[in-house]
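One protein chain omitted, others in place.
Now for chain A:
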Amino acid sequence: MENRFARFHPLVSFLFYAGSVSLLILMLHPIFLGTALVIIVLINFFHDRLSGLRRWKFFLITTFILMIILNPLFNERGRHLLFEVGTHRVTLEAVVYGGMNAMSIIGVIALFVSYNVVMPPNKLLFLFAKILPQFAVLLMLTLRFIPLMRRRLEEISVVQRSKGISVSHGKWNRRVRTGMLYVQTLLTYSLEEAIQTADSMKARGYGMGTRSSYEYFKFRNADVLAIIYLVILLSLIIYCRSFGYGFLTVYPVMEAWKLSHLDMGALTCYLMFLCFPLFVEAGGWYRWRLSN
């Protein structure tokens, strides 16, 4: 299925992901975080039918469980005692605090999974090329070189295995030595080859003057509207947050979970912000139905 959100200007996507990550970190409140997680899973569902999240399933679950267990293990503070293991106090506060952090972190990871679907590296590159053209070139080279080096290392290990030299057989000190030789060969070889890359860059006028950048993406009206929408909501939420709304104080005394009116207001804005990709998909679907 075509992903309508990805068709927005990279700035919109970037703003959404940067905003969402900061919200997940700032708004530590179980209700906020819980709804956010549901929404993020929904976004992932609409973008790639959860295939990305499935790959991260194991990592996500272990992180979540580890964080919930570890916090009460090291932290005994809090008034509401749940139970005691030997002399170790397990408090409700510790569990809630650990749980909130765990949700926040897996939320951020899940967001990045969806980010990878929507923002391939060239979009990020495009954004940076505007502000920092030299940095963009560096980023571009790095993006090419990391997988290139990995392929080369594989190639070296295949070629060396054909000579009977390998890192998976023999005494371990010999293996370490061979491994070092591999890396050394990889580096000298890559440097040697990079001379040609450098020549090819210079031959195409790199470093001659100020760089311009090819415009892969046009800024449309919809993009402007989306940015206004996102920025207004984000500022409202952060304004509320600066007065302590949308945040559950756990220590020293845990607040009630009940939401005040302003908390509710903040939650509404928060939901509207996070649901933006869903609105886009829904709107697109609706328009499709109307036109057909």
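General remarks:
Methods note: a contact is a pair of C-beta atoms (placed from the backbone, for glycine too) under 8 Å apart; a residue touches a chain by one contact, two chains touch by 3 or more; residues count from 1.
Please note the rule applied: contacts and distances are computed from a predicted model.
Of "Ubiquinol-cytochrome c reductase iron-sulfur subunit", "Response regulatory domain-containing protein", "Dipeptide transport system permease protein DppB" or "Energy-coupling factor transporter ATPase", only "Energy-coupling factor transporter ATPase" is the UniProt protein name of the chain excluded from the display.
Residue A:148 is the one among A:148, A:238, A:254 or A:275 that touches the chain not shown. Considering the full assembly, A:200 is the residue among A:62, A:116, A:200 or A:260 that touches the omitted chain. Between the chain not shown and the residues A:124, A:140 or A:254, the one that touches is A:140.
Although one chain is not drawn, the whole complex shows that of A:62, A:213 or A:249 it is A:213 that touches it.
In the full complex, chain A makes contact with the omitted chain through residues 121-122, 125, 129, 133, 137, 140-141, 143-144, 147-148, 151-152, 155-156, 158-166, 169, 181-182, 184-185, 188-189, 192-194, 196-197, 199-216.
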